[in-house]
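Note that one protein chain is taken out, while the other chains of the complex remain in position.
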Amino acid sequence: MGNTFGNFLRLTTFGESHGSAVGGILDGLPSGVQVSEQAVQAQLDRRRPGQSDLSTPRKEADRISIHSGIENGLSLGTPLGFTVANENRRPKDYAGFRAAPRPSHADFTYRMRYGAAASSGGGRASARETISRVAGGAIAEQLLGQRHGTEIVAWVSSVSDIDASAQDFAAVTRAQVDGSIVRCPDEAAAGKMITAIEQARDAGDSLGGIITCVCRNIPAGWGDPVFDKVEAGLARAMLSIPATKGFDFGSGFAGTRMRGSQHNDPFTCRDGRLVPATNNSGGIQGGITNGAPIYFRVAFKPVATIRLPQQTVDYDGNPVTIEGHGRHDPCVLPRAVAIVESMAALVLADAALAAEVK
Amino acid sequence: MGNTFGNFLRLTTFGESHGSAVGGILDGLPSGVQVSEQAVQAQLDRRRPGQSDLSTPRKEADRISIHSGIENGLSLGTPLGFTVANENRRPKDYAGFRAAPRPSHADFTYRMRYGAAASSGGGRASARETISRVAGGAIAEQLLGQRHGTEIVAWVSSVSDIDASAQDFAAVTRAQVDGSIVRCPDEAAAGKMITAIEQARDAGDSLGGIITCVCRNIPAGWGDPVFDKVEAGLARAMLSIPATKGFDFGSGFAGTRMRGSQHNDPFTCRDGRLVPATNNSGGIQGGITNGAPIYFRVAFKPVATIRLPQQTVDYDGNPVTIEGHGRHDPCVLPRAVAIVESMAALVLADAALAAEVK
Amino acid sequence: MGNTFGNFLRLTTFGESHGSAVGGILDGLPSGVQVSEQAVQAQLDRRRPGQSDLSTPRKEADRISIHSGIENGLSLGTPLGFTVANENRRPKDYAGFRAAPRPSHADFTYRMRYGAAASSGGGRASARETISRVAGGAIAEQLLGQRHGTEIVAWVSSVSDIDASAQDFAAVTRAQVDGSIVRCPDEAAAGKMITAIEQARDAGDSLGGIITCVCRNIPAGWGDPVFDKVEAGLARAMLSIPATKGFDFGSGFAGTRMRGSQHNDPFTCRDGRLVPATNNSGGIQGGITNGAPIYFRVAFKPVATIRLPQQTVDYDGNPVTIEGHGRHDPCVLPRAVAIVESMAALVLADAALAAEVK
Partner (left out) sequence: MGNTFGNFLRLTTFGESHGSAVGGILDGLPSGVQVSEQAVQAQLDRRRPGQSDLSTPRKEADRISIHSGIENGLSLGTPLGFTVANENRRPKDYAGFRAAPRPSHADFTYRMRYGAAASSGGGRASARETISRVAGGAIAEQLLGQRHGTEIVAWVSSVSDIDASAQDFAAVTRAQVDGSIVRCPDEAAAGKMITAIEQARDAGDSLGGIITCVCRNIPAGWGDPVFDKVEAGLARAMLSIPATKGFDFGSGFAGTRMRGSQHNDPFTCRDGRLVPATNNSGGIQGGITNGAPIYFRVAFKPVATIRLPQQTVDYDGNPVTIEGHGRHDPCVLPRAVAIVESMAALVLADAALAAEVK
């Protein structure tokens, strides 16, 4: 509960921005998995603040230390404990939030839930919490890749009202995604997105958008009905990421306007195996994978932290004007791509291990 | 895992359509809650097949028996075991599905997951599985109502491309929803939806749509970051319902096109308490309730079972034409309203109990 | 929590003696296991009241109905829901317990925990609760037997101060155990035990004792350190059985008096496999099975329900004399043999499934 994710591969995380470190424990990783700390670091670097002009200038190296569970590059079957130091703490940045809760932030709700609040405002609502997700997810991804050839690729498919063109789910790569700092593989759209984010930043405002993710090379037969259907796990995983507002997979919300005769995916036979000829199902039927790629979308709201002045009230109910001056991102989506991939990897690795119990 | 939902209030369910009964165990209900079997039955009746011309003609009384955990109408703090008999079994209806998997059904994936398949095709993918959710949810709802005055109201807000007008989240009632057999409180839209569903039924086809749900009288301070955020719990709950394809809450996917300065919900003071002046947050900030109504949408695909012939292949890869002749609904949304409410009640009751640990 | 046992194979139970049924759900059983309802019934019959002069005269047929999860005698991979009717309810027997808590019963503590108490006194503290354990355990045993040839045999090794001679762990069978109504395979000791229990019964008193259990044909490599060591699971399982006071395995409490050089089990090579040459470890090292038989002891107190008058106080603190007149056993051990075996089966089947995740 709370800070643990997964049933078979279980990630438990800790850490606020005011403490000395964030980190986690990944339990349930089988023995014999090759764990590359560099591969983990590479995903952390894609999530890291300060990596481009589009993100917060807060500087953090975000170097991971794995303390246990591996030896000579191989997992031992025992839990992997890891930490990432918080190097650039500025608790004073948050001093004002103790008097008045920031609109659409977690300041108010954390106070209602926990009484005594962390000086940094929302405590675990800090974006630094997601470091541990990326670390755990990057390890899960190595398990999936080595055993099943699974590939997980996410990208920014819209920013505000700028939509990228549809991508080829069978072909899109992380290299293509990383071709632009906004992590949109459609170059023309990427350019417009970057301009829009820069303008929002300069205006002291923020933008939202949508991340699309595809998971390829997923064997048929993963998933645990009725409450641990793969789509249910993905939905929970994505909606647990800060600033998310929605999730759909396969035909999604748009599919509600189709007729059954259009929407159904008939089977065909390829290389001696049954596969769906179309993929409105998004790779999942009855909560269990069918061998086709899984694809889904995640909605992110415009981040709550803005520089523009906001009229609100303090904890005593008195009107106040809040002006932001902390370090923040005008649009979190480029950095969130790695978080979406990581949470998808955790869900799928969990389902992969569950399917081994026969 | 699998067939258990919830951490504090835990519903475990069993049952396929071919067996003698479906049922479940609700564990974690505190003692002293008034449990009305009639109120549970009333929600089961809203989910029951055969209740109107829009649903499958399969006749089932779906009467609940609660075997334990209550005495003199009060809960004892011990688990409630309940069963609902399967009275109208027709295993022969399913005989054909053993040769060829139905498109977009769970026949294929259940076989890949479990090998030996139930004769009824998808086993737990049967809609009868949702009876136990409604029974458990109806009890959770009584807990929420008695302790917090919580009200949960869901309705059909679109069928295919017919959209109902926006409802007043503060006022919409179940009586209004039940005013039409399609369970849409917008009378004009309801009429069009009914016509569309009847036409689809007569054409041997099926329709999808969207259910909107509002939860009122939710105290601030429920929710367990970071992985048990309220929205994460709702997302998992909704995507675990058969035929669902998406979930969003508050401003949702549409909110991704807003700017932070528009989207943020400033606080105001009402009756001495801080409340958000607007509600793009959908009642949740940082994963914790803020006291405003929670509202969300759930996308349902057009059901996979249709009467129209479908070209597909059998398990040996040979082309076959499947024609449906089992009993099914041309549109599940009217019956799914009670399921959405029930799953929301389970999520919120779980969060309510979690918040008592202080 | 509470009423669920196991991580991979999960038994959730419900039921008090005053309700219409007891029962449970066994989730996580893989597909393709042959499930014999007769074999389940056979174990229930060994636990059933009224089976001999040594047990309570309360008559219950205790017939099991399995409602789901199996078809044509094979498990489907979906949860098995089952119920056993309470046919012989006599709530009036319990009327007096509402005024004064019975000494060493759960009446007082259930009231402290749950406030409103079931009319039957301790609610779930009823011995009928253990029916669901035996049903679930009997199914777990079939899984273990079919896959690993595992055999689990428990017997009464002492009653009061009458100790049975040591049994050959490699050879003792259930048939030998069931050779006497007291379920002790040492005939001479069995005779003395029966006499002692009859005398205690006639005196209105009760006796305790020890059950010893051996589990054979357990592969090396089961167990999940550090908190789900096999011995930890067995200890929890046994101490969750009503009236138990202690657990030890292998050399147990007696082994604390040995020196390391005597106690250590050196390895030897048999049929090309390493096996411990002695078995002070009781088949478990570092929480993981080593291939040798697991054996352990469980201490049962003399049951609290006696006919002799007892001086105590009522809930208002006034001195009262309680005289028992309900139906009860003078010594629960003969019936508890099946419960010990069942809980052992649940622990081992859970470890067996856990070990499949590799």
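By written order: A, B and C. Residues from 1 in each chain.
The rule we apply is simple: a residue touches a chain if its C-beta (ideal position, glycine included) is under 8 Å from a C-beta of that chain, and two chains touch if they have at least 3 such contacts.
These numbers come from a predicted model, not from an experiment.
Novice: For the chain that was dropped from the view, give me its touching partners among the shown chains.
Specialist: Among the chains that are shown, those touched by the missing chain are A, B, C.
Novice: Please identify which residue in A:G2, A:G50 or A:P219 touches the non-displayed chain.
Specialist: Missing-chain contact among the listed residues: A:G2.
Novice: For subunit C, which residues touch the unseen chain?
Specialist: Residues of subunit C in contact with the hidden chain: 1-5, 7, 13, 100-101, 103-106, 108-110, 112-113, 122, 124-125, 129, 158, 160-161, 200, 205-210, 220-229, 231-240, 242, 244-253, 255-269, 272, 274, 276, 280-282, 284-291, 297, 299-306, 308, 310-313, 315, 317, 354-355.
Novice: If the missing chain were put back, which residues of subunit B would it touch?
Specialist: Answer for subunit B: residues 8, 28, 30-31, 78, 225, 353-354, 356-358 touch the chain left out.
Novice: Provide the residue numbers of subunit A that touch the chain removed from this figure.
Specialist: Against the left-out chain, subunit A lists 1-4, 10, 12-16, 18-25, 27-28, 31-32, 65, 67-69, 71, 74, 76-81, 83, 113-119, 123-124.
Keep this in mind: only the chains that are shown with their structure count from here on.
Novice: Which chain maximises the distance between its CA centroid and that of subunit B?
Specialist: Centroid comparison gives C as the farthest chain from subunit B.
Novice: What is the distance, in whole Å, between the centres of subunit A and subunit C, each centre taken as the mean of its C-alpha atoms?
Specialist: So the centroids are 46 Å from each other.
Novice: Could you give the separation in Å between the centres of subunit B and subunit C, each centre being the mean of its C-alpha atoms?
Specialist: 39
Novice: Rounded to a whole Å, what is the gap between the Cα centroids of subunit A and subunit B?
Specialist: Those two chain centres are 26 Å apart.
Novice: Note the residues in subunit A that touch 2 or more other chains, in rising order.
Specialist: Those would be 225, 354.
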